[in-house]
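To start, the structure under review is shown below, and the notes come after it.
Complex shown without one protein chain; remaining protein chains in place.
Chains here go by letter, A and B, matching the order in which they are written, and residues are numbered from 1 within each.
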Amino acid sequence: MNTQFITIFRALSFILLALALCSLIFIAAGFSAFELFESIINGAFLRNGAMKHALRWAAPLFITSIGVIISFRAGYFNIGAQGQFYIGAIFAAFTAEWLNGSPAFIVVPACFMAGALGGALWALWPGLLRLKSGADEVITTLMGNFLASLILIYVTGGPLKDPSGSGQQASSRPLDAAYRIGNSYELSPTIIMIAISLGLIMWVLANRTAFGVVSGLAGRNATMVEWQGAKLMSVGLASFLISGGLAGIAGTVELMGPNGRLAAGFLPAHGFTAILIALVANLSIAGAAVAALFFGGLASAALYLPVMSGLPASAIEIINAAIALFITAKSKFLDMFFSLGSIKWKK
Amino acid sequence: MEEMIIAILRSATPLIYVTLAGVIAQRAGIWHLGLEGLMIVGACGTILGIVLTGSVLYALLLACLFCILGSIIFWFVVEKLKANQIIAGLGLTGLGLGGTTLAVEAIFGTPAAVNAKFGLPKIGEVFGNIFGAFSGLSILVLLMPFVVFGMWVLICRTRLGLQITASGEHPFAARSVGVNPSRMRFIALMIGGVLCALGGAELAAGSLQIFAQNMTAGRGFMSFAAVVFGASHPIGAMLAASFFAIVGALGIRAQLLFGEDVPHDLLLGLPYIATIFGIWFSAKMRGGAKAVTGFGELRDQ
Partner (left out) sequence: MIKSDENIFECKNITVSFGAVHALQDVSVAFERGKIHAVVGQNGAGKTTFARVVAGLIRPSAGEMTVNNKTMPGGDVKQARKAGVELVHQSFALPPSFTVAEAMQFGAGSGKIYSRKSLKRFWQKHLDKLEVKVKSSERIKNLPVETQQAVEIARALISDAKFLILDEPTAVLSPETTQKLFVRVRQLKQSGVTVILVLHKLKEVLDIADTVTVLRGGKLVQSPLNCEGIDREKLSAMIIGENANQNLASSNKGSLRPETQQDAVLDVQSLSTIKDVEGAALDDVSLTIAAGEIVGVAGIEGNGQRTLVRAIADMVNLKSGEIHLNGQNMTQMSHLERRSKGLRIIPFERNVEGLSSSSSLWENWSIRKYLQKPTFSFIKPKQDRAACDSGLKKWDVRYTNVDQLAGSLSGGNAQKVILSREMDADAKLIIAAQPTRGLDIGATDFVWHSLRQARDNGSGILFISSDLDEIFDISDRIIVFLSGQLVGEFTPPFDIKEIGAAMIGADL
């Protein structure tokens, strides 16, 4: 209880610090910070149907973030969620194209499987490079993100190009309506169900299986687990694959749900936001559900801001970035506070 | 051939400046993923400076000022708040990308691209035609080799360089001779901030005279890759950055030669693939199965 409270308090205090930095930037840019925050909160959580919009954005983010959590817990700093998300979506789009005409109950599951496979493949090679040769996964997954977005540009402008599309942004042919599991204007119960069930599965995996405990220990101290006789290869590779697979599923959700098609460079901040969610939740799956809702709200506010109050959408990007800047921070002052607190509560 | 070299110099110069910033940060023990953010701040600062003040000098000063400010924030967060360098670096990048968009929108009312009337002075304007076909390049291209040399001297041939390197490699060693590693990192990041500003300036105002949203397009990250590829040695990293530029230029060239048969977008990925191979190779050379970074916060001490 006590440590959980500390975790939440710590996250909140650094979010406040981040918001303070944001206010400074907003004021420096000549906006009223108060007005901006008011609009953001309004757009994210208070306006009519805000929850619905927040959930729409939160569901795929949550799916990706629990994958990030699995790999971070195992000690692998897979920051390639964005690329795995793209490749998953691309695999799903090809599958849909290939099976076009088949009944939906075949196509939809096939697409999800392909999506998971695609994402997992895009995590497999950094995983292998890391586990076999010790190549730093931060850099390889980061490079993987850029490669994936180039592949997406290629695919949407080449093999899957929509001939009727305008020249502005390359995009793929829209999915047949029968294969869609959601649309852009209302909340899809299917997607919510998918997110919830994946969340439950991952919670069990992390907390109720040998894999969860062993990978968690390996993440904090790999040497100790090796001295216990574990080969880190399989546990590590599994965490890479699961993490990539989940990002791929999130890509498939976005493709078959709200988006309905691939577009070059769509949702460019998805992976980064998912990492933030994982960190804000302190790598807890349950915590990620709450954090995803918060960041989902911010994402929906980004669309609301320019339209409804004529304020710049980049404000949301700045808020996210500022949170990233502070979220992993530890401060002596806060630690002092925490240690005092823990003495008081300990019986 | 000359054209090709000019093209390579054009794309390599901004990369090299930013790579040097990454090198000195890396030496001091900081994995600098905020390079992308600082670079775009440098680019934006330069163009806004030219538009608003009409003076290249003031524009460069403005760019440096903002990049140093960003570096101070980064240093504070990483050093004083002990935040994870990689996440905080990505945060700084996000702050740079979002902040420049916001700044443009705040000043011009729209986030569209901003054109400046003129860019950085060209070699030809300063030195006359002695450089022949290269006269059209900006003076920052001419300055680049001297900056690389200067950084090499600073890092490899002065005590300050040794102290910076010691702070990154063995902070306790630094502390035990009375060197404050935190201060060394501050110095390294400040120097890096100025270099990022120059890199951004060259990108936006070297051969172009425009600032557009997200115009760095991952160059900062590519520089970071060059730092790792170049084993954080100023010369090695410069060669790595040039290599990226050459591969990029060759990609465009290949497309001109072979036309649509070669998927241009995929060729653009060659530098990234090269980086991955570079990382793989250097990890193999190191022989260890352990990566250098990783997610330290959650680990045991």
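As a working rule, a residue touches a chain if its C-beta (ideal position, glycine included) is under 8 Å from a C-beta of that chain, and two chains touch if they have at least 3 such contacts.
Not measured: the values here are computed from a predicted model.
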Candidate in contact with the missing chain, chosen from B:Ala12, B:Leu33, B:Ala103 or B:Ala166: B:Ala166
Candidates B:Thr53, B:Thr110 or B:Ser176 - the one touching the absent chain: B:Ser176
Residues of chain A in contact with the chain not shown: 204-205, 207-214, 216-217, 220-221, 223-231, 234-235, 238, 339, 346
Positions on chain B contacted by the hidden chain, ascending: 153, 157-160, 162-163, 165-166, 169-170, 172-179, 287-288, 298-301
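The rule is short, and it goes like this: only the chains that are shown with their structure count from here on.
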Separation of chain A from chain B, taking each centre as the mean of its C-alpha atoms, in whole Å: 27
Chain B residues touching chain A - in the complex, by the definition given at the top: 31, 33, 73-74, 77, 80-84, 86-88, 90-95, 97-99, 101-103, 105-106, 111, 218, 221, 224-225, 228, 263, 265-266, 268-269, 272-273, 275-276, 279-280, 283-284, 286, 288-295, 297-300
Residue ranges of chain A in contact with chain B within the complex: 21, 25-26, 29-31, 72-73, 75-77, 79, 129-140, 142-144, 146-147, 150-151, 153-154, 157-158, 219-221, 272, 275, 279, 283, 312, 314-315, 317-318, 320-331
